[in-house]
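Below you'll find the structure I mean.
Only a single protein chain was left out; the remaining protein chains are all shown in position.
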Amino acid sequence: MAPTRREFLKIAGVSAAGLLLPPLAVHAAAQTGKPATEVGPAQRRAFTAKRWAMAAVGGQCPAGCRDCIDACHSTHNVPAIGNPKDDVHWIGLERIERVFPAEAHPRLPESLKRLPVPVLCNHCENPPCVRVCPTKATFKRADGIVMMDYHRCIGCRFCMAACPYGARSMNYRDPRPFIRKPNPEFPTRTKGVVEKCNFCEERLARGVLPACVLACKEKALVFGDLEDPRSDIRTLLGKGLSIRRRPELGTGPQIYYLL
Amino acid sequence: MLEKALKGSVGYGIWVAVLLLLTANGLFFYLKQLDYGLGITGLSRDVSWGLYIAQFTFLVGVAASAVMLVLPYYLHDYKAFGKITILGEFLAVAAVIMCVTFVFIDLGRPDRVANILLYPSPGSVLFWDVIVLNGYLLINIVTGWTVLESDKKGVPPPAWVKPLIILSIPWAISIHTVTAFIYAGLPGRGFWLTAIMAPRFLASAFASGPALLILICLLLKRLTRFDAGEKAVQTLATIVAYALATSIFFVLVELFTVYYSQVPGHMHHMTYLFAGLEGHTGIARWMALAALLAFAALALLIIPRTRKNEPLLALACAGVFLALWIEKGLGLVVTGFVPSPLERIADYTPTLPEAAITIGIWALGLLIVTLLYKVFVSLRQEL
Partner (left out) sequence: MKLYNGGKIIAGMVAFLIAVTFPFWYGRGKTVSPPDLKLDTPTIEQLKEKRCVEPAAYMRASHMKLLVAWREGAVREGIRSYTATDGRAFQVSLTGTCLGCHSNKDKFCNRCHDYTGSKPACWSCHIIPEEVR
């Protein structure tokens, strides 16, 4: 049952006021002697942006490295089901001819052909998955992050048909037995809902960069505010040609590749 | 009137029992699916819609085809259809119930189905499909039942029914158009991204639905004392012939655009469907059968001598129905996903539980058709 209007206004009002207060990591308070749950002085400020985006710089991945995938999947309790049929993943590494079939050609240097290219949700400017969702379980935030509300998803998989990037996974079975070391800071999903990369919005809210970005020792993933001319990602994009997956579809993907 | 469905011959009883058994079997496997998840089906990350959604798509067509009886009778006063418009409406009722059931059992979280109405999303085609399908169901139940009731009493149907029946005509077009838009509006799936998806759907619907009706009429003539009449059946056969020809024409038009332009994003899908890709020829073999059946049936339907021969007409109609079921109820949905956005060719093979559930829902639909038609035929025999 929903709160009454009066109650809700009260909650919404104070919550909005709470936005002004800096949020913080839970355990920080323990040392200050305050109850663990009450918010004390801020440890880190939330990262905010007008438009989050990511750039992937190619040619740096050591052979067989899966650090970005492992970091993402253990952070978000992504199950390792181990068969392609029921597979769930948020980020993957694919060969260039699969990611950029239009750009790949036989005369590309061998190194480029073998290059692993990270693929994840593109957090589109104009996301088809959001357009087709019959319950608004997937939606786009003002800062550009395309979110999933796992409380609301009915598992119709229209979004999976609509996504031109294959970024979404369905929980064809109960994921819990396939999560080796659950991270209590992040929920799991139930069987029957669709999931995908969330640009680590839960970490950004605590002022921490996305798990894949931090996990990459080669610093091949750059994350930042596209609207901020002084951000790392803008500096990087300002240096030369970057490409995006299937831009001709008009989805406005926000993962930029420099290969 | 419903009590008429409860009394019947031994054959009728056995038939109903068989359908009930198959439905129960489907329900049993659906409970297993609820417990295990949709992983019990052959669906995968790459091919995320399969048999269930394909049946839904095909059956929306069967439901919409009632309009092929209603339109000539109510707009053009084509008397020969007077006796069988109710059959069309009742077939639509059963088909829509099957559609809705197929969509429901395809949900990963059926317990949350009400979210579609709790958080209405007018931007989603699926939202509109739920609205138009349920509306169509309601219209057909009300009109079919009211007209039958009036027939029983020997009075003309009440005046308010006619506008509702007229409304059912554009509504029928809308259900299949909206269903086509589910596919035709997706930017990343070259196979479905075609403006003639809705016309194609309608053409194949107006062939498969009336073909089924002809089969039912011929069956009723044999099993009961109800005869739809030579004229009605032959007119239906003509409709099937035209619709089938149009349907084949539309597919050929697609093939031209795809293979003459040779855009890989469109071509690969079509090649997978008709010839197979990299040794994956499962669907292509079915499609070869569908093409064979469609052309053979078209020949039987076009030549007047064979069309007027009842056994051959029945054969042709069965061929049409099967061919279009393969094309729409199998090929169309799966091929949209192959190759995947990451250029993978994932094979999709329905599993046994998936087939059992699908058969269960078909049995449920047939049961509804049987019961409604039993009421109809019993009343006709009393008149």
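For clarity, chains are labelled A and B in written order, and residue numbers in each chain start from 1.
Convention: a residue touches a chain if its C-beta (ideal position, glycine included) is under 8 Å from a C-beta of that chain, and two chains touch if they have at least 3 such contacts.
What you see is a predicted model; the values in this text were computed from it and never measured.
Seen in the complete assembly, the chain not on display touches A. Only one of A:D67, A:E103 or A:D149 touches the chain withheld from this view, namely A:D149. Within the set A:R157, A:R173 or A:R189, the residue that contacts the chain not displayed is A:R189.
Where chain A meets the omitted chain, the residues involved are 1-3, 7-8, 10-12, 14-19, 21, 23-24, 26, 35-39, 46, 77, 139, 141, 147, 149-151, 182-190, 201, 205.
By our rule, only the chains that are shown with their structure count from here on.
Between chain A and chain B, the centres computed from C-alpha atoms are 40 Å apart. Residue ranges on chain A touching chain B, taken from their complex, read 84-88, 94, 97-99, 101, 119, 128, 131-137, 152-158, 160-166, 169-174, 190-194, 246, 249-251. Here chain B touches chain A in the complex through residues 36-39, 41-46, 48-49, 103, 106-110, 112-113, 115-116, 118-119, 121, 123-127, 130, 182-183, 185-189, 264, 336-337, 340-344, 346, going by the rule given at the top.
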